[in-house]
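As you look at this complex, bear in mind that one protein chain is not there, while each of the others sits in place.
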Amino acid sequence: MTANTDLTEEQVRGFFTSLSNWGKWGPTDQLGALNYITPEKRRRAGTEVRDGHSVSLSLPLATRPAPDNPTPVTHLMIQTGARGESGGLVDAPYSADYFAISPHGLANTHLDALCHVFSQGKMYNGYPASDVTSQGARNGAIDALKDGIVSRGVLIDAPRVLGREWLEPGEAISPANLEAVEKSGNFRVEEGDILFVRTGRHVRQKAKGPWNSFKEGLAGLGAACLPWLHERKVALLGCDGVSDVLPSGYPKVTMPIHTVAIVTMGIHLIDNCNLDDVAAACAARLRWTFLCAIAPLVLIRGTASPVNPLAIF
Amino acid sequence: MTANTDLTEEQVRGFFTSLSNWGKWGPTDQLGALNYITPEKRRRAGTEVRDGHSVSLSLPLATRPAPDNPTPVTHLMIQTGARGESGGLVDAPYSADYFAISPHGLANTHLDALCHVFSQGKMYNGYPASDVTSQGARNGAIDALKDGIVSRGVLIDAPRVLGREWLEPGEAISPANLEAVEKSGNFRVEEGDILFVRTGRHVRQKAKGPWNSFKEGLAGLGAACLPWLHERKVALLGCDGVSDVLPSGYPKVTMPIHTVAIVTMGIHLIDNCNLDDVAAACAARLRWTFLCAIAPLVLIRGTASPVNPLAIF
Amino acid sequence: MTANTDLTEEQVRGFFTSLSNWGKWGPTDQLGALNYITPEKRRRAGTEVRDGHSVSLSLPLATRPAPDNPTPVTHLMIQTGARGESGGLVDAPYSADYFAISPHGLANTHLDALCHVFSQGKMYNGYPASDVTSQGARNGAIDALKDGIVSRGVLIDAPRVLGREWLEPGEAISPANLEAVEKSGNFRVEEGDILFVRTGRHVRQKAKGPWNSFKEGLAGLGAACLPWLHERKVALLGCDGVSDVLPSGYPKVTMPIHTVAIVTMGIHLIDNCNLDDVAAACAARLRWTFLCAIAPLVLIRGTASPVNPLAIF
Partner (left out) sequence: MTANTDLTEEQVRGFFTSLSNWGKWGPTDQLGALNYITPEKRRRAGTEVRDGHSVSLSLPLATRPAPDNPTPVTHLMIQTGARGESGGLVDAPYSADYFAISPHGLANTHLDALCHVFSQGKMYNGYPASDVTSQGARNGAIDALKDGIVSRGVLIDAPRVLGREWLEPGEAISPANLEAVEKSGNFRVEEGDILFVRTGRHVRQKAKGPWNSFKEGLAGLGAACLPWLHERKVALLGCDGVSDVLPSGYPKVTMPIHTVAIVTMGIHLIDNCNLDDVAAACAARLRWTFLCAIAPLVLIRGTASPVNPLAIF
């Protein structure tokens, strides 16, 4: 992997204009790069289903405190199976539970809405940040994706191609790395694809224990990948980290992938995927593409949804 | 639609043994009738993708009190787009939100885990109700479905075939009704299908305003449909109501579909689907089958998940 | 009760400067009019304890939706007394519960922190509204009151003196009304007192059913009471409504008591008190003063706390 200092901060800031998709799909567009997923793209994605195997790309909801999880998901049982009074009913009582989540952060698999990130007071497509009030987001909200995201999924398994178990915190993936993986796997990332980039984060976590990624770093894409994502017309980007390499190397642009992909290019991100199971399924088939279905909860005016992306082979 | 008094309560109680799938997939099975969805079934379901149109079968998360929603979903904005201090950073601040949900009830589209319902102290496959404690469900939990549910989806649009807009509260659907719909649509519900039954509940709600379904009734399947579901080897049942007709007509078995389908047969249920959009998509194509993908959140030991089922045509 | 049109909006707006306590207790003051409660005032308040009777001034936490309660308190049992596994232990298992609350609104008895209200971008003492961020309130937060509020409490039972059961929604209390009650009860509101004003809201609610106070009105203090509160040096104001009469009669100043009392004068408010029990205790003793103790939860940087004010006679 190359160091993340190929580009100056000025060059990275340049991407905010040079890679812009604002207006490309009209002044009221809510979908951004998901527009690359046409019905025809979906139709062809259906042909990726060949042996009928289905795999989750989601971590469990993170209910325990950890270095990357200061605000754990609350999960409470509110009715158990303890013998209660059934009043003679055959079908009583039920069990029930409750959970509460703030999806953003480094612990839960979640889909960022386009309203999640601002740059200099603007969202994707030029909507003002002030569109996001205590009443929710007037533009760029997660419910714009209610009909789901269905397309061809592609896995970039970065450590595998390097013959390693994981990338180290702070290690940046370059466009050359992406292309080496493509070449090795005999596939090509194309317009409308859902791209998942694996860094081996959770294998490292199992081996070495959890760490605080904002403090100690996280592997991810270097800013130099941004033009590549733009050129390839990627529809959505997911990662077992947060797509961005941490630290970014740029004091004033702490997360260039988040900012340029979401704000400038309108690419939705999925953070903290579980990519180990899908990597195993890919490796077993020597096939790095699959039908991918992502079904965010319909949270009106929301900024994100926890998701369980599915890969179907 | 026929009245729901075809069967005596004694006959309905008989279904608890006559329709049992306990042990059928081994003593430790966690999937129940989802076992009917084989890789081959999934593979063939992939061929349902023909024109690449994707539709949500979910209602929005219900954040406002209503007669069927006494405990609304909490949705709070915890960071807005108000101009805050960015410290000169290009990518600050973010927006963020939070939500809290108890998925069961009559308001939210949710997938019941097999541990949700007990009958006489037992769950599906004979697991004791005491397996569901304040620590969650040791058996029958929602996380057993983490790899998602992907199969052929089938829509039974009951009011359409009757030339009506909706069924009335308390109106029961019979096996004859189901078969009339099949015949009219030229399809047949088969082993491993995900079956959705539409009653027109939300069209009625828009026309007449919301009502309290437990008090005033809800259209749904009569208990007489249970042997039919068993025979057809349905993998999962969804409804725009709660599958059960309310009231059931049986004082001691208030929700026979919930109880026999979940406990006896191991059929997962999805309650409170939005079936209006998918019905329109089906009618436009005169095609009542599609690829269906359901991706519950991975809530370890949970009793349910809110879901956004997708139909892909 | 007099109509609430004694003053023009311009006159009310004048109170924002004429009644100001900004700077009175120093530029970093966090307590506002609570500074009127000196140790000597507290000491004398102790002498109000004469027969040792203690009464709550709080409603129950409002867990059910109602016209004035669109976001009910969430209360969940997370451990019950159902016979669970005790592993032979004598002291297992425990019961436990959970609650979640957004204290502001018209349903719960809560103490507003000084940071709760802004006027033209400022809080009490001139602190900028921007001091209240997603990290909480840097100034005017509820935890400034951690050592509690203890002083003489005084009850103004407005309907009693009028020989009525309640005031009607929209009915405004005037300074003349306040003084008539004082005279009738043979007491005088003095510096540092905790003043509770009863409108009979909950008696009306029991008789007529709940209503939506923002839409249909609520009895309370007219804006003309503001100079009176200032002159009497009231330390804290509580009401069975929200202190303000609704509607206020001023299109641009919808809640003049909230705004002038909190922002200009630094008077904390307690909304939605239960004043029926304390009114009965007062009437039984023909005594309208008592020791009052209010103990907000220590929520660092919070904007409010649910409270259970106590009157001790």
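Chains: A, B and C, in written order; residue numbering restarts at 1 for each.
Going forward, a contact is a pair of C-beta atoms (placed from the backbone, for glycine too) under 8 Å apart; a residue touches a chain by one contact, two chains touch by 3 or more.
Model, not experiment: these values are computed from the prediction.
Asker: In the full assembly, spell out which visible chains the left-out chain is touching.
Answerer: A, B, C
Asker: Using the document's definition of touch, tell me which of C:33, C:59, C:106 or C:203 contacts the absent chain.
Answerer: With C:33, C:59, C:106 or C:203 as choices, the missing chain is touched by C:59.
Asker: Sort through C:6, C:143 or C:168 and give me the one touching the missing partner chain.
Answerer: Checking the options C:6, C:143 or C:168, the one contacting the hidden chain is C:143.
Asker: Touching the absent chain in the whole complex: find that residue among C:41, C:164 or C:287.
Answerer: Reading the full complex, the residue touching the unseen chain is C:41.
Asker: From the listed residues C:22, C:36, C:118 or C:166, report the one that touches the chain absent from this view.
Answerer: C:118
Asker: Go through subunit B and note every residue touching the omitted chain.
Answerer: The missing chain touches subunit B at positions 74, 76-78, 80, 82-84, 98, 100.
Asker: Which residues does subunit C use to touch the chain missing from this display?
Answerer: Where subunit C meets the chain not shown: residues 13, 16, 38-56, 58-61, 63, 74-75, 77-78, 80-83, 88-104, 109, 115-121, 123, 128-137, 143, 146-148, 150, 252-256, 258-259, 263, 291, 293-300, 302-304, 306-310, 312.
Asker: For subunit A, which residues reach the chain that was dropped from this view?
Answerer: 64-65, 70-72, 74, 76, 78-80, 84-85, 93, 96, 100, 102, 130, 133-134
Please note the rule applied: only the chains that are shown with their structure count from here on.
Asker: Copies subunit B and subunit C touch; is their interface built from the same residue numbers (over half shared) or different ones?
Answerer: Mostly same residues: over half of the interface numbers shared.
Asker: At what distance in angstrom does the C-alpha mean of subunit C lie from that of subunit B?
Answerer: 46
Asker: Suppose each chain is reduced to the average of its Cα coordinates; what separation in Å results between subunit A and subunit B?
Answerer: Between these chains, centre-to-centre, one finds 27 Å.
Asker: Scan subunit A for residues touching two or more other chains and write them down.
Answerer: 74, 77-78, 80, 82-83, 98, 100
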